[in-house]
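Removed: one protein chain of the complex. Kept in place: all other protein chains.
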């Protein structure tokens, strides 16, 4: 009976996917679909949370009060996205503490780009512009993802991200049009974050482990390479407006393809950083653990307080 | 029998004091003499140790590498004085951990001046010049103190303190002869540390609780007011060389007395700060405790290691 | 500037300093809170205080009339020139300390700003009207935290008590009037802080008492902020906060 049911459920699921209907938390779904989603969504959530660190690193040193307020608000938004995505992931039957545990023990990943350090104020601009820019390209595509809560999260998050990207670009613009020293800061930051931004789209389609199935299930809607090309095409003209040198000498308009050509990514670095050897991998997780551990007594106090309140309520009801 | 012995010992002690001979650790001494010494010497030791904090506050911000090296070396010397004085105090039959406990629980005092914050680089100069300067005046007098180990400690410490005082004055001189902004820093630092430096000599002779007996026992050799006058007399010409305004408008040469006259100290502030309401009292002890507590695991490890080594030695001897 | 304008300028900069320094401390919690939700919440409070600082500084610059900007005020004065009350500059310490300090200033600002809304200076009254709403909201967050921590575990209660001990000597300065502030009170511009003390004490003691926690009457013990006599913590904060501006002054960012 189970297999009959299961077959019917599978058919219903396949129909929904084919007809571009959303899968909802209470719907039946294949185990691997669920696992795949948990992996991707939690990675996305963790990226928001870990991403608070490199930018947060400059909150106390922001050069003006306005910039400080904007940066603080941005990092807060990231925390908010993290929360929102954790909630969306929880609809798949996994708890936030399980998710955090997976992050801290290295079972779950986060965007590898946050393992690079922020070394100047310009890096805050570069992250907003390039990293959020790359994220948006990806997230716009994910607005049409097949899982309802994820799709709705993407729609909501995209709006704020475009705001962040504009703010990042604004920082870069002020620097690029400033003194030679400021322009140099902008150039240096862009040079350092350019390649890691391209790496954010993941390996080439031919190498991507999870892509095929994710595309079939319409979790992913466009291939890594297509999205990466889209990002390059939209970003190169922005670099020209800034008047900075291209971070990749091979960038060149290809009339025939209607796209920019560009140089090959250093995939060795990509895999090294993913596998834990980035400059800040250890620091990011250590920081996360330390904050979490330092907060344990607070969470414990809250639990104890609630228990006492519940007991009182029960006693007065009795 | 005991009282005959005791009377003989007392007579021998009195004879030594009268003949300017030193009392040594193994000599008989009256209980109150011992207690008085422990109080004074440990207060002196604690002052050296707590004094590391206000100056240490500027090590990481010293304006040149040379100044940084000199300051670090100075603060180290203070730690050394602290050690030396703790050892001298231990000859009176009290342990270092008892002394530290008395400091942390507020039973023992330390120089009240270290309860003022260091708020600019010039404060480092002012402390070296004025605070060490006042200390030296006191310590030179104490070189003739009746307790041998204390007297020898003072002789040794005085040499380094004069070196520190010159370095402090050198900092003040560079600032006073620098830009108007630097000169202002120097003036401000002197103004803030002037009165607390005068307070270092303690209450007026008429108000001093421990002075009479200490003088009788030749623990103290000169009165608070005499020492204070000596300090004022030697410091006022130095202020003139710096070209700074006098920190006390009443300072004026008195031809008849052959001394400088000066204004009255705000004794209310003096007692407030001594009794715990100085700007940094709480911070100083908290810092000391935190460092001590953070080091507990190290001291524990050392004890455990030694115990293991001893056990091994015993086993191989057996 | 005449004397009155000078007093007004000084007043506005002082209130701006209170806000900018506290906002900086609160912003240090970013990515360090016990819950992600708290990172956001403390960030919101920090943002409110940055906003206040900017409004006070901007108006101060207008009063001064020398063409200086909010950032000139914030980034080009050293610790002897900052005039914030000391309670705002103390390090964030642990979460209990941060929340007790916040509770204390929230209670203070709810009343202080309410009265400042009656300022004869319309700009100040308008800033106060905006800010008092924020502080009321902050208090709605800090009070339950004090309650939960005070009635939570032994450890959380101990931490609350440590925080109270740490803050005890810094509360009195909130109610300390200087001559120039007094003269602004007489002109109807400022608020008499000293008159708020009794109610503050009563409110705080009643609130803490409900959780069986004792806090003595606030006494004026450590003072100096308004004269630029600070704790040793402020200088370290400013060296970080001002680094870029001090390194590359006079640029656009």
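Letters are used for the chains, namely A, B and C, taken in the order the chains are written, and counting of residues starts over at 1 for each.
Quick note on the criterion: contacts are C-beta pairs under 8 Å (C-beta built on N, C-alpha and C of every residue); 3 or more make two chains touch, one makes a residue touch a chain.
All of these numbers come straight from a predicted model, not from anything done at the bench.
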Among the chains presented, those that the missing one touches: A, B, C
Residue, one of B:33, B:121 or B:201, that touches the chain absent here: B:121
Residue in contact with the excluded chain [from B:83, B:246 or B:265]: B:83
Listed residues B:61, B:109, B:221 or B:259, member touching the removed chain: B:61
Residues belonging to subunit B that touch the chain removed from view: 49, 52-53, 56, 59-69, 72-73, 75-76, 79-80, 82-83, 86, 121, 171, 174-175, 178-179, 181-182, 287, 291, 294-302, 304-305, 308
Touch list for subunit A against the chain that is not drawn: 54, 57, 61, 117-120, 188, 192, 272, 277-280, 282-283, 286
Chain not shown, touching residues in subunit C: 78, 236, 238-240, 242-243, 246-247
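In this section, only the chains that are shown with their structure count from here on.
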Overall pattern in which the protein chains touch one another (line/ring/star/complete/other): line
Chain at the geometric heart of the assembly (C-alpha centres): C
B-C compared against A-C, more contacting pairs: A-C
Whole-Å gap between the CA centroids of subunit A and subunit B: 58
Whole-Å gap between the CA centroids of subunit A and subunit C: 36
Contacts with 2+ other chains: residues of subunit C: none
